[in-house]
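Left out: one protein chain. Kept in place: all the others.
And now, subunit A:
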């Protein structure tokens, strides 16, 4: 047929290639693991896997419980009750999102150290003089990891559940009351069951983040699957073994994705936006005080305490030395550079996918969209697994490239891709593509098809329509996606640790190295910079939430 279809094909083909590229690491990983070394596998199976699997499952279970309790609890508190500071708390509850898991672990390791401030105060109050006489349970344990991860990951559950509670119609809850249920029974018998899909979505995101974490588990000495992959690869140089652990980890990922899909599928049915939402009950006196304490506790523990600690430590250090080191500055620049490159690249790729799925012909659209959904699965692949899956094809490609170039030049460049930041940016793109595609698809959905057709009938080509109509209208969506991708790249640790070229440090890896060495000098400054950057998307999120509610 005519020219329109050709151009449509081009977009579809490009988007299909991007989808394949996202899936490639998983596929190569599978291939590599299957032909892998049997000797090591026996060793892993006997000594490494059972323990790591048990730790990971316990961690998931624990973090799931803590995030569910904190997230659903605070969502209900904010929906059903009104008390002083509720307005501020409404967005303050999101603040812990700004603190990556490895930073909360980094901070609390010091805060709760036997010789640290908290235990010192407790000893003073109780009249003890030495840590040997009294100490709190060690935070460097599975239990500690569960609490700390729960404190920064509960906002995922809070966000989705709060939105769900807000759309639940007041008349349903009132019907429950009329039928003789108390406020509490209404929560357990009406509100909670109806919010179950939203809770599932929030939980699956929090648990994927838990699975992705490497820094916190390692600082706190919990041997999870992610940590095992890292050590099997880096310390034991056993790629096949690492690939095999990674594959077993993907089983967990698939389970979590299914949990999320279940939640999202169910979510559609229960949204009834026309109805009046529930009127919060005004609390006074002691009840208001209790509500305030309960509401603010997660914010204080998950954000205020670690942030204050980092501030104090940074101040102390700067006061002492007067300036930050050249290396820290260099890593800040590298972080900025790589985050900018990643943001630009990811947005372009996301635009191709979002545009292709919109411009597919209506008869084929569903099939294409199913395929492109796979392109957004990268967010679920843990950074370590992704890095492992990318390493193999990149090394292979580098070797090939070197051999080809060697035919023409005497001194062929070695490790062209691995030696540059290409591999790293590729990994980031795969992981954060979902953010861009999601944001742009939502933005495109708000542009009526007729606006696009009007431009075509006024003589504009499809490409020109994209440039003159869609891109200007997509600016807010592009901006939001850019911010999220930028900050997520800044914070990323597991893939960065494994794929960065020699002597390339980001703020996150700098912090990791300091913590691993046990030298806590400039780590706090790097951590503070990451947290401050992390606040930007939280503000954006809070504003979006307010806009929806008003």
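Simple rule for what comes next: a residue touches a chain if its C-beta (ideal position, glycine included) is under 8 Å from a C-beta of that chain, and two chains touch if they have at least 3 such contacts; residues count from 1.
Just so it is clear, contacts and distances are computed from a predicted model.
For the chain that does not appear here, its UniProt entry gives the protein name "Iron(III) transport system ATP-binding protein", which is one of "Iron(III) transport system ATP-binding protein", "Flavocytochrome C", "Iminophenyl-pyruvate dimer synthase domain-containing protein" or "Oxidoreductase".
The chain that is not drawn here is touched, among residues A:136, A:454, A:516 or A:544, by A:454. Note that of A:53, A:142 or A:469, the residue touching the chain absent from this view is A:469. Taking the whole complex into account, subunit A touches the unshown chain at residues 1-5, 362, 448, 450-451, 453-461, 468-469, 472-473.
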